[in-house]
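Note that one protein chain is taken out, while the other chains of the complex remain in position.
A and B label the chains in the order they appear, each numbered from 1.
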Amino acid sequence: MSEHAILWTALSVLLLPMLSYVIIFFFGKMLPRKGDWVGVTLLGATLVQAVRIFVHFWQMGDSQLRYEGGFRWLDVGQFTADAGMLVDGMTAIMLVVVSLVSFLVHLFSVGYMHGDRRYERYFAFLGFFTFSMMGIVLANGLLFLYVFWELVGLASYLLIGFFFHKPTAADANKKAFLTNRVGDFGFFIGIMIFFTAYGTFNYMELFAQMQLAPLTGALLTWAGVGLFMGCIGKSAQAPLHIWLPDAMEGPTPVSALIHAATMVAAGVYMVARLLPLFDPNALLVIAYIGSITAILGATIALVKTDIKKSLAFSTISQLGYMVMAMGVGASAAGMFHLTTHAFFKALLFLGAGSVIHAVHTQEMPLMGGLRKKMPITFVTFFIATLAISGVPFFSGFYSKDAILAGALAFGMQGKTMIPFILALAAAGITAFYMFRMLFMTFMGKPRDEERYSHAHESPWTMSVPLMVLAVLAIVSAGWKGPADSWFSKFVTSYDLPAITAEYGHQENHIVESDHHVVVDDHAVVHVEEHATSESDAAHGDSHGDAHDDVSHKAHSMAMVMSIAIAGLGIFLSWLAYMKKAFSTEAIKTRLNPVYKVLQNKYYFDEIYAATVYKFVLGLAWLNAAFDRVVIDGIVNGSATVTKIGGWITGSIFDRYVVDGMVNGVGNLIQGAGQGMRRVQTGRVQTYLLYVCTSIVILVFVFRAL
Amino acid sequence: MGDMVFYLFAATTVLSGFFVVFSKNIVHAGFSLLFTLFGVAGLFAMLGADFLAVTQTMVYIGGVLILVLFVVMMTRIPGQDIPKRSFDRKIPAGVFSVLIFALVFKVINGTEWNVLPVDAPEATISMIGQKLLTDFIFPFEYASIVLLLAMIGAAILIRERKIDDEEEVQS
Partner (left out) sequence: MEVGLAHYLTVGAILFSLGIFAVMTRRNAVALLMGVELILNGANVNFVAFSRYVETSIDGHLMAAFVIVLAAAEAAVALAIVLAMFRNFGTVHVDSVDSLKQ
């Protein structure tokens, strides 16, 4: 396909979900079946278009291939903003992931949401979300990234609170929205720092400018951290992860689509997309936050008995992995994990949804033995569990292994080993809790006979997506090892010198030095040095002999260790929940304080309630008090003054001066009218006389002749 | 000789024009107009506008004037020649008419006319014909439309309003 065709296809990928939204939102009620087939069909078309782009990139096999197109959107004085699309390998992957999961979730929802009162509204929101997500993926500049970023937040808000009659859901969507706002605040600051420094929103131009005239020092770090705050909010990283578990109040397919596979990955995608804008310090922050989130999420998932909550913490943990991958320089591995995770986590959520649909509870202790009743769900769920646990030959193994190798290489280069250790521990715990979930839900004996007897396999619209995702959770592995996986056809790190050569010719939009933006004047000399030092430090998968050696060694070591720890986790889980070799209850009582901490999610909510909320509420109270006393005082005072002044002017000035003038004018006009009435004879001849008279008078007055 | 003829025509035109304006009898005024128009036709002939002179004679004297006289005769009610006086405009009208004439006369005599030493053209009919069908084709066509519309309009205006009468009877 030509560049033109690619861009048009990409545009259709963006707009078809929007079309679905518009049609269903406005006409859904009138359509047969409330319009769900419109959503499914249009999303199917979207998927086809996305796959066409994907196939094109597959055939080209060039990860540096890039198509860009757009138009001038705003032109206000000095400020200009472009709207445009950037399509490259990373975009192609994301397009397929988003449209595929979205399509399957649409299909799944036909069964899952059947009979809901606001059925058509649900599908409309799904279309809207998909549109926004496509916008994030396709944007070629920070401005539109931010716009769609917020739209995605809105879609998430609407869908979390879809069952708004439940107070928990209503609270959850507010929590999600406000928590995201904290992150977006930093994101916006980051965007603005880069915009004021370089005067452009376009990614590639920014990268080029970064190479030519890098920001220096703390400002760059803080700008990077600011951008990363957006990721912390959206991708539920510690310490802003608290909204994601609550977001499970939404319908389960929504959890699969938004809060497992796509939206929460937007933060990771953003960091990967903007990687050249982060300096080593910011990347270190990212690595730490990511690894802490990974272990945090995994440990909490250990003790949760609600199947969706447990999966939510698992998602947080896996997102932590991806973010850490960005931080340690294994960005391609992170994107790879994003892709595979989207498949198997969506599968897990949809499987959980299928189970919930069957037994009408989310509590795992009330399930058990469901494998006989729901064979398809069980098999697919099992595949997903194997994938996420990192069992060889399943997709999760390869992507997770790549990340662990990157983290290990990061440590072996003399940087900190902490991310690797935390991530490795998290991998073991992940295997443990995932199998715990599998055993509790599907194995053993039914613990609640009544629920068990009502359970049944789900209709085809629900089981087909499960099977499709199960296949993808296996084949997306590629089986070639992380170093030369299929993924490297699509995503590698940016070829910064080439980008600089292509986009760097633009005039430098350099801010004056009194803006604290210190721009290196000897930028050109700096380019090579900067580029190589950054890629050495940060990009673990870049070139160089010694570096290759390290990463190769790291790979083999990481692979052995990850297999070992995953096996250990699975084995312990089997011992505990199948063989009952040791009692989990006993451990729970023995380690009661630890259990309490985990069960209460490290008391994050309580800490926030005690500090942030109190602080904000106190601040609000202060503001209210200020409002009441000072502002209201001023307003009321001025109202009183105005009232008195009004009385004075009204009764004295108005009555005699103003009324006098008004009446005088009225009388004058009336008199003039009476006089003019005589002139207005209604006889044309008289008028002609006036005309002639006027002409003569005018001529003599102006002495025109 | 030529001057004498001019003064003759000019005198005819102006004097009969005065009669048109000041005659109390509308029939006299109408016949005076005949002489005025004839005098103007003579002036046209003096100016070499033979076509216009003929047209003036045929259209104005043969058409318009006859029409005017017909209407005068159709609308004449004895005893109404001297209507009741409502508002006498004669004096201001006279004053300003004289002033306007003075103005125009001052312009005519106060201007250095760029008179070309050209003899009167031989015959203008063929030139006018060519002009009418080339440069002036649009005004020509419009004039025909205007004439048609005037004909239709006049016919409608003087038509007996039978429908209105019936309506009045009904109401």
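We take it that contacts are C-beta pairs under 8 Å (C-beta built on N, C-alpha and C of every residue); 3 or more make two chains touch, one makes a residue touch a chain.
Remember, it's a predicted structure, so these values are computed and weren't measured experimentally.
The missing chain lies against chain B, touching residues 2-3, 6-7, 10, 13-14, 17-18, 20-21, 26, 29-30, 33, 36-37, 40, 43-44, 47-49, 51-52, 55-56, 59-60, 63-64, 67-68, 71-72, 74-75, 77, 80, 83, 86-87, 89-90, 93-94, 96-98, 100-101, 104-105, 108-109, 113-116, 118, 120-121, 124, 127-128, 131-132, 136, 139, 143, 146-147, 149-151, 153-155, 157-158. Along chain A, the points of touch with the absent chain fall at residues 681-685, 688-689, 692.
Keep in mind that, in the parts below, only the chains that are shown with their structure count from here on.
If you average the CA atoms of chain A and of chain B, the two centres end up 88 Å from each other. Residues 681, 685-686, 689, 692-693, 695-696, 699, 705 of chain A are the ones touching chain B in the complex.
Every residue of chain B that touches chain A in the complex is listed here, in rising order: 87, 89, 92-93, 96-97, 99-100, 103, 106-107, 110.
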